[in-house]
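Missing here: one protein chain of the complex. Every other protein chain is in place.
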Amino acid sequence: MSTPIDQTGRDTLATSGWTVGETSAEKTFVFANFVDAFGWMTSVAICAEKLNHHPEWFNVYKTVKVTLTTHDTGGLSDLDVKLAQKMNQLAG
Amino acid sequence: MSTPIDQTGRDTLATSGWTVGETSAEKTFVFANFVDAFGWMTSVAICAEKLNHHPEWFNVYKTVKVTLTTHDTGGLSDLDVKLAQKMNQLAG
Amino acid sequence: MSTPIDQTGRDTLATSGWTVGETSAEKTFVFANFVDAFGWMTSVAICAEKLNHHPEWFNVYKTVKVTLTTHDTGGLSDLDVKLAQKMNQLAG
Partner (left out) sequence: MSTPIDQTGRDTLATSGWTVGETSAEKTFVFANFVDAFGWMTSVAICAEKLNHHPEWFNVYKTVKVTLTTHDTGGLSDLDVKLAQKMNQLAG
């Protein structure tokens, strides 16, 4: 289902604002307000369910802190890269 | 609660893409895909409930056709202008 | 991708509150308020995108009128039955 991430994947994440750790990647998205933040979360939620890969995310008001990891592979996978890129794109 | 719309209000709507009729205003928003369309609808839904003024809207895939009217005043009101402006802004 | 509906499918829809026509099925869902209606719509939206099959739906306040049809097959298909059942289930 999911493929462990390689260096190219790590670079893709790192160069688009993600902090890449050994087994997970993190990024904090800050929006203008709660309305913008939650509209984005809804678009991301739809994409996540379609990918069958869900984020760990923490929201308070206009800030959303996301952690991506793939439990099946015990670390980062291509699904994390796909979801990260979708999140970046949707945050415009 | 709501104030009937005047000519300035009608002009505000008409010059931002709304088709203004006697008692309602309509606009069709088209997005890149369903994910974008529904994210926008969610942001709008949050604002609508806060205004205590809700749209009539029809969605299929990436298209959302909106009709605004105020039942209390039997026509267009300042609430329709506020919601229309919010919708325009969120469609960015 | 999608299979035209047979009589069993039509019966499944008809016995769960859907009005089944030649090429589409309709049902009107009424909730307690807008907050309940839109929460349901969001759950449905996530499922629809995952099925890659989207409803035509009209919302005003607590009412959502849904029309299901499958353009590929020029009528009702198994995807309409799946989405209808999901909508029924989520409306609890």
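Per-chain numbering from 1; labels A, B and C assigned in written order.
Throughout what follows, contacts are C-beta pairs under 8 Å (C-beta built on N, C-alpha and C of every residue); 3 or more make two chains touch, one makes a residue touch a chain.
All values derive from a computational prediction rather than experimental measurement.
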From the list B:Ile5, B:Val20 or B:Ile46, which touches the chain that is not on show? B:Ile46
Touch rule applied to subunit A and the missing chain gives residues 34-35, 38, 41-42, 45, 48-49, 54-61
Where subunit C meets the left-out chain, the residues are 34-36, 38-40, 42-43, 46-47, 90, 92
Since one chain isn't shown, list which residues of subunit B touch it in the complete complex. 42, 45-47, 49-50
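Criterion: only the chains that are shown with their structure count from here on.
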Nearest whole angstrom, what separates the Cα centre of subunit B from the Cα centre of subunit C? 25
Touching at least 2 other chains, the residues of subunit C are 42, 45, 49
